[in-house]
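A single protein chain has been removed from this complex, and every other one stays in its place.
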Amino acid sequence: MADKTKATGMLAELKDGPYPSFVKEIEAAAEKNEMAQDLIGLLELSYNEKLCHWKHGGIVGVMGYGGGVIGRYVDVPEEFPNVSHFHTLRVNQPAAWFYKTEALRKICDIWEERGSAIMNIHGSTGDIILLGTTTAQLEPVFSELTKLGFDLGGSGSVLRTPSCCVGPARCEWAMFDTLKFAYEHTMKYQDELHRPYFPYKFKFKFSGCPNDCVASIARADMSFIGTWRDDILVNQDKVLWYANEKKLDIQEIVVDRCPTKCMEWDGKELHIDNRNCSRCMHCINVLHLALKPGKDRGCTILIGSKAPILEGAQLSSVLVPFMRMEPPYAEDEATAEDLPELIDNIWELWGEEGKNRERVGEFIQRIGMGNFLDAIGLEPAAEMVSHPRTNPYVFYELGEEDEEEEDE
Amino acid sequence: MTAEPAERLTDIGPPHFEKFLPPVVKANYGKWDSHEILAPGIYVHTAESGDKLYTIRAATARLISVQKVRQFCDIADKYCDGHLRWTSRNNVEFLTTKKENVEPIKKEIEALGHPVGGTGNSITNIVHTQGWVHCHSAATDASGIVKAVMDELMDEFTNMRLPGKLRIALACCLNMCGAVHCSDIAILGIHRRAPEIDHERLRKMCEIPNVVASCPTAAIRPTSVDGNPSVEVIEEQCMFCANCFTVCPSMPLNDPEIDGVSLWVGGKVSNARHEPMFSKLAVPFIPNNPPRWPEVVEAVKNLVTVWADGARPYERMGEWIERIGWPRFFEVAGIEFQKEHIDDFKHAVTTFNTSTHLRF
Partner (left out) sequence: MADMVSVDEVAEAMFKLIKDAAGQKQYKAMDLQKAMIELFPDRVDKKLCKESIKKLINSGRCIYTYFGGSYIELPHVEGAANPDE
């Protein structure tokens, strides 16, 4: 009988080469695991037929939760009985994906005993993905995970597992504490994360600066991206060092690439018109030992990004141009203290009026951003648009007084 | 199942991140001053206190065995007091305060088959979806194409000689899980025909009202076939999202010859220089050719090469194309511009050239 722990045929051709081989990973798991063995066989079948062999399972889960488990059944169960049920668990990752080996090893032990011994570190949303087990193992795995201090992440029409960049843990550009905000929002909204109450999925992603290392602006319904308001801090000696020692062409590489042309370089000093700086990060990225973001820091909140299904892809657009994320708070500015109410207002409106499978970005497109702002109690701001409208079809809502005047 | 209800924990959330932070990170949290890339894949971060933290970054296949995770843990236990982390693009990172640990860590991780790199102006790890390993709507595999493409591009992972960063992503159907819609190069699995209905099985397996309701474009209607209730698909309205197949396994839209891969270019997420941009269609269709998808690898490599040759320092793919114009891009990339490249979905008109700005 063939050795089911080894890939042969087409899959074997993916074992060589300099990049880590996923086939070798499945083989490693298959040494002692029958699910992983059948996964090799099934995948070889897919490769030969150029066909996918999975069916979606929409019912399996752990007791009380409506998310965190992705159901899968194979469509050739007679041939591959060990992956007949092959459900995945999403495990909520610790913020910024820091681990102690002790915890990781315990997760490995649970998954070797009760699942396929194969995982994704990490899935697209950020969770640890435990890839494939039977229905009967779901509850025991969940029980052991929670005893270890881990919980499931989100799937379905819930708040999806929030994620964040490495932030203040290891980055000088973290304009706010991304780990803290990710963790606190995960904990505060556990009910929304596990029990579907929304029209569709909703994602928070926290990036510490405009480089946006967690793709917040492309993938989060509510994107939090760190920024600053005061002047870029310049160490002119270090700028000169880049020019003279590192032979960096400041004019071409820094000044000419500035999107707002707010810089000048005279060969001795870099002059920045900070009023016209759009906080894009390019000059800071390049001259990172010489330039630093200012000290008046906070974040920009943007809303509505999503992948194409259904109405086409969207990027998030500005909702709150600047929010201060830590005290001291001044009275006349948006602060993190306003955040719970803002989130509640958005969820309340979209929850009540959003259609099934309508992301908040599509919802805004349908009802109009102006109406959305009215309903959640935010004032319009010029920062929210790339330019004002070009069509004259303004739906004026005239009050009684206006109409009376018209009559006269 | 015999779990005692009284012991059942729920809604505990993830462990607090502080439990897992290395002491040097805790001590300098929010007080990092600067960083330098010492070599591809190796960072040093310096705190205001003067403390230094060395990071060794290596590629991992997103699909990973518990055995490999334990091997990573062994390295972290040996050199990093049991601390390690992953990046948002499936790279593993080992963190140490001891400079003398950097080379041994690099050696050990490379010995396990994991190249060190992915920093600065390089191609870092590809983010991707599940493909035939676990997704029901996959039009192509994910891990296999990623492996084949990265094998070819590995020198650009372990070096930092490209004009700028290049981010590649792969999604195995047009649901586009992952930031495929905003990547420098996106590899996207596509179905190209409406679901085929197995009326016999559908009658037994699926609830017709739910199948009808599942279609986002209302392309599915109840009908009767040989006197039995079933559904029909208005093919012109189908956008191949597979949501009906999700609800009803008797409506497969997979097809070995019709499914395949499309390539997209010029998207970005970062705000640096140009605003974030969507990826745009470059190659409409390449057939699936497992196990190593040589046509896809070739086409991706070509895109990397023409960009690397033409771009100015720090110009991302999309910025370069914007500077030279799309006609020139198609010319230098050797890609034929076809009907499929012209948008015909909502807001298509905003993508037309409404000027005489033409480069001849």
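Chains here go by letter, A and B, matching the order in which they are written, and residues are numbered from 1 within each.
Please note the rule applied: a residue touches a chain if its C-beta (ideal position, glycine included) is under 8 Å from a C-beta of that chain, and two chains touch if they have at least 3 such contacts.
Not measured: the values here are computed from a predicted model.
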Omitted chain - touching chains that are shown: A, B
Contacting the left-out chain in the complete assembly, out of A:G9, A:G64, A:P340 or A:G368: A:G64
Touch with the omitted chain, as defined above, among A:P199, A:P293 or A:G361: A:P199
Which residue of A:K50, A:H85 or A:K203 touches the chain not shown here: A:H85
Touch list for chain B against the chain that is not drawn: 204-207, 209-210, 213-214, 243, 246-250
On chain A, residues whose C-beta touches the chain left out of the figure: 55-59, 61, 63-67, 71, 73-74, 77, 81-82, 84-85, 134-136, 155-158, 191, 195-200, 351-352, 356-357
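Convention: only the chains that are shown with their structure count from here on.
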Mean-CA-position distance for chain B and chain A (Å): 13
Chain B-touching residues of chain A, taken from the complex the two chains share: 10-11, 13-14, 16-26, 28-29, 31, 36, 39, 43, 46-47, 49-56, 58, 63-65, 70, 72, 75, 86, 88, 92-105, 108-109, 111-112, 117-122, 124, 126, 131-132, 136, 139-140, 143, 146-147, 149-151, 163, 165-166, 168-172, 174, 177, 179, 183, 186-187, 190-191, 194, 210-215, 217-219, 225, 252-253, 257-259, 279-282, 285-286, 288-289, 307-313, 315, 357
Complex contact set, residues of chain B against chain A: 1, 3, 7-17, 19-22, 25, 29-30, 32-36, 45, 53, 55, 59-70, 73, 76-77, 82-88, 90, 92, 95, 113-115, 127, 129-139, 141, 143-144, 146-148, 150-151, 154, 157, 174-182, 216-217, 241, 243, 245-247, 249, 254, 256-257, 259, 269-274, 276, 278, 288, 290-292, 312-314, 345-347
